[in-house]
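The complex is shown incomplete by one protein chain, all other protein chains being positioned as in the whole.
Up next is chain A:
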Amino acid sequence: MTELDAGLVGEQIAESGQIAEPTGRGEIGRARRRKEDARLLTGHTRWTDNLQQPGMVQVMFLRSPMAHARITRVDVSAAKELPGVLAAFSGRDFADEQGSLPCAWPVSEDIVIPDHPPMAVSEVRYVGEAVACVVATDRYRAADALEAVEVDYEPLPAVMDMHDALTPGSPKVHESGNKAFSTTITSGDVEAAFRDAPVVIDRTYIQQRLIPSAMEPRAVLASTDGDTFTLWSSTQIPHVLRVMLAVTTGIPEHRLRVIAPDVGGGFGSKLQVTAEEVLCLLLTRRLGRPVKWSESRSEGNLTVHHGRDQIQHIRLAAEADGRIRGLRVELLADMGAYLMLVTPGVPMLGASMFNAIYKMDAYEFACTGVFTTKMPTDAYRGAGRPEATFAIERVMDELAAELGIDPLEARRRNWIRHDEFPYTTISGLTYDSGNYEAATERAMALFGYDKLRAEQADRRDRGDPVQLGIGVSTYTEMCGLAPSRLLGMANYGAGGWEHGSVRMLPTGKVEVITGTSPHGQGHVTSWSQIAADALGVPFDDITVLHGDTAVAHKGMDTYGSRSLVIGGVAVLQACEKVKDKARKLAAHLLECSPDDLEFEAGAFKVRGTGASKTIQELAFAAFTAHDLPEGVEARLDSDATFDPDNYSFPHGTHLCAVEVDTETGMVKIRSYVAVDDVGKVINPLIVEGQVHGGIAQGVAQALFEEAVYDADGNLLTATMADYLLPSAADLPTFTTDRTETPSTGNPLGVKGVGEAGTIASTPAVVNAVVDALRPRGVRDVQMPCTPERVWRAVQGTRGGVRS
């Protein structure tokens, strides 16, 4: 690609007329095109797999074809003899130094955290677990050599079903048994709420297992100069990773640098300390040469941590008028074979969210984490909250059906009214702000709700083979992972603060350093907008540095829609500190009191006079340091670490209309309206992008994606021919809009938007499918609602649940 290409792309974007040019003076709120994109779109990228180091070699891993087996012999000697092969190792070769992959979230007192060797030594517990590796001069030779490694297995029984796993006498995944943990949270008198309740809805829903599919597969490159180590990884969490790798490998933290170069998406899948990261470090330590690993897509499907996989038993007790009395949730959460970084925490992130936007008198949440011989599960876009939102929003539709009222009416009778905020929910969270009425009203208007209901009635009357269904999801979620105090109470192994720094360069340009680690979110653009407004410097004069522990030395990284809410605020606060320093310097140079200065458009002006100093002039004055006031050091640079008091709670109303072909079972989304309230918006274009992508991922769970293992524990969906990801061609045009109820928990008034679309959309779609078929006696279709499952539901056979 040439510079000319980059220019052309820019022109094409400009000519498309899709993007409104910024208006007004402030940067915050402008639909700025992303600074990152020209480079990313024209291939001027540094993915980990692109990186080269002198003397670099490639490692490939041999992976277990057995779900559960004892390893009785591994012989790598033949592989070592092959051309281009430098070394080959089995798990036993690493046994003394590889440690155990960490779990940072022991959610309960009774939790069992089994040893998790990065490379299996004596037993494998899922298909895909690494059992040996070959290091060669290139991937081709390494791949050939893997076929020469001999491994003998003594098969052990696979444990695939959670109910079976908990049955006494079940084969065990670990010596300690198949229960990872159990926990119960109760609030209010649940017995009383259910006693003599006029209406009880009792349902079981299955959250299928999902495979996060980032555009960029994972890759790792490790190198050492004999003293210090550098690890490049396609990770969301360079800072967390550095700490964890230091603890796991014994490499002292100060001699380990972690770099997340350009990272092509994660969705939680790169919020992990992976076996491959540990093993590449150990290999470079052992061989003294840079070692790279790049996964293939099918290797990734096997071994990227999976998402969801819960069985949800949910019971709701209500009055005859639909007012909710109480809610009982019993979860079985499939941990897979091991507890990885936040595996057990994922269902717990939903523990306080089943009650959602509704008022009730009692709530009980119980969760059991279960070991099976499958790839471990862990965070996947939404992590716990999509599951909770799905269950409650499905049940609210069931409640409406039971009472014969409109599903939106069932919600209205129960939701927190806008004049009731701040509101402390039955699960103990305090929602700071929101306006469910406004978002719902706007969504209904955009959707043409009444007209679609009329068309639905008409199709039902005519017995049209294509039925119309309308699905509702009035969601909220908690995000902005922080505050540290609450994370501590939840027994999470780290804090939730975020760090930001601002460096004022002598020429007046600005470097913003952030502890967040963007991998597609556009932080470089949004943080520039925040700093431009705060400092009064041009947007283009700001650069944002991130993702390298030697540059951005302090951070908690990017996940859980936390970056803007915590990291963006930290940048703002660092800018405020810069201004405080600049004000003192300006007062000195202008020979006035700091209180006489007003800051406007990047300059300190003496009230009532024409005298002023721009922040750029002050940066230069600090640099020359020729004339500094007493006690002022020669820099304006400042740092801030922000830790909020509360989570933030985006909400919104999503409405989905589907056409269900009852002859084939095919579901087609006819229209989709999303009205989200994510508080104040820094960049509407980026918010729009997050909403679109989020909805697509939630629709994907509703209609397309499912990781399927057979009874022996083989993953049947290892390729994209079998694990179906929807593309733009499979999705409708989304109609999006926003209401804006600023968060009161941070000075930007922002709430986070990374996961909202995914959390909201899955129940909207499934509710629509069920709504279309309800007159035919269908009251559930298991996800994903494939044509075959829908058809069988219509037929009244397996695949659908009928009343």
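One rule holds for everything that comes next: a contact is a pair of C-beta atoms (placed from the backbone, for glycine too) under 8 Å apart; a residue touches a chain by one contact, two chains touch by 3 or more; residues count from 1.
Methods note: contacts and distances are computed from a predicted model.
Asker: For the chain that is missing from this picture, which UniProt protein name fits: "Nitrite reductase small subunit NirD", "ABC transporter permease", "Carbon-monoxide dehydrogenase medium subunit" or "RNA polymerase sigma factor"?
Answerer: "Carbon-monoxide dehydrogenase medium subunit"
Asker: One chain isn't shown here. Among A:75, A:455 or A:722, which residue touches it?
Answerer: Final answer for the missing-chain contact: A:722.
Asker: Specify the residue from the set A:37, A:75, A:144 or A:511 that touches the hidden chain.
Answerer: A:144
Asker: Considering the whole complex, not just the chains shown, which residues of chain A touch the missing one?
Answerer: Touch set of chain A with respect to the missing chain: 139-140, 143-144, 147, 296-299, 663-664, 666, 704, 708, 716-717, 719, 721-722, 724-727, 729-730, 786-788, 791-792.
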